[in-house]
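Handing you a structure now.
A single protein chain has been omitted; all remaining protein chains appear in their positions.
Showing chain A:
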Amino acid sequence: MAFPDSLILSADGTGSHPRFALLRRLLRRPSALCGLVLMAAILAMAVLAHPLYPDDPLDMVAAPFLHPGTDAAFPLGSDMLGRDLAAGIFHGARISLLIGVVAALVSLVIGIGIGALSGYYGGRIDAGLMRLTELFQTIPPFLFSLAIVAILQPSIATITGAIGITAWPGLARLVRAEVLKLRHSELVEASISLGASDARIILLHILPNVLAPIVVSASILVASAILSESSLAFLGLGDPNVVSWGGMVGAGREVIRTDWYVATIPGIAILAAVLALNLLGDGLNDALNRKGQRR
């Protein structure tokens, strides 16, 4: 293994350094390992996109409708305009990951912030913030982002913002419930009686104990953001200047009967990314919850 020996723990993960125990438990789960490998592959594609395909993936570089495997220079073939599908998949990974991760971060910041303040302070602050959360929850998040993007014109920034700003209510409720459980715990009362400030208590004593559900939600948030971005692009609301898996599926839709691969290949990429993140989320959930029980 790659860890220094002193950090490797007893088999049940009850040694002295909890972080590595978690990684080991995660790696022992076949589904989580699968998710991790898939995610690593997608990440590698994103990183290798520019070195391998330095040109704009939207350029027409080949004959149209080159089926996969017929030309070694274009292993995944080309679409109706002669664009290299492999280049599109690699560059699309960059866009999907970028939008997925940044949108999830936006949701995390809003969701954790609102959930933590709501749960910690209770009372009127809680009532107000929960009213806001309910307001956001009355509109389906995808339709909400669709409306925002349609009004603001699609670009990477508006798409990311629109997805991030609509996906947080579930997380906010989850964080609020967890914070509420800890609010009157001895851990927090001990900190208050030491004279700690509210910010210190929330950041150092409450949120680290809520990390497990947050980490799990984060991977699901990235997955659903990737799916939302693809769906927007499929509906023609992607950034027109960049290639996107969803946009590729949308373009290939019209020729699905004759040239199935044009829509199917990017479709598989979307599926792989979403599946990988869900497997990872599941694995993290199991691994972290077992630790929770030990506490």
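Please note the rule applied: a contact is a pair of C-beta atoms (placed from the backbone, for glycine too) under 8 Å apart; a residue touches a chain by one contact, two chains touch by 3 or more; residues count from 1.
In this section, contacts and distances are computed from a predicted model.
**Student:** I want to check something: the complex is missing a chain, and I'd like its UniProt protein name from "Cysteine desulfurase", "Lactate utilization protein B", "Peptide ABC transporter ATP-binding protein" or "dihydrouracil dehydrogenase (NAD(+))".
**Tutor:** This omitted chain is identified in its UniProt record as "Peptide ABC transporter ATP-binding protein".
**Student:** Which one, A:T70, A:Q153, A:S197 or A:N289, makes contact with the chain that was left out?
**Tutor:** A:S197
**Student:** Just to verify: which one of A:L23, A:L135 or A:L187 makes contact with the chain not shown?
**Tutor:** Among A:L23, A:L135 or A:L187, only A:L187 touches the chain that is not shown.
**Student:** Residue-wise, where is chain A in contact with the chain that is not depicted?
**Tutor:** 16, 18, 185-187, 189-198, 200, 204-205, 208, 295
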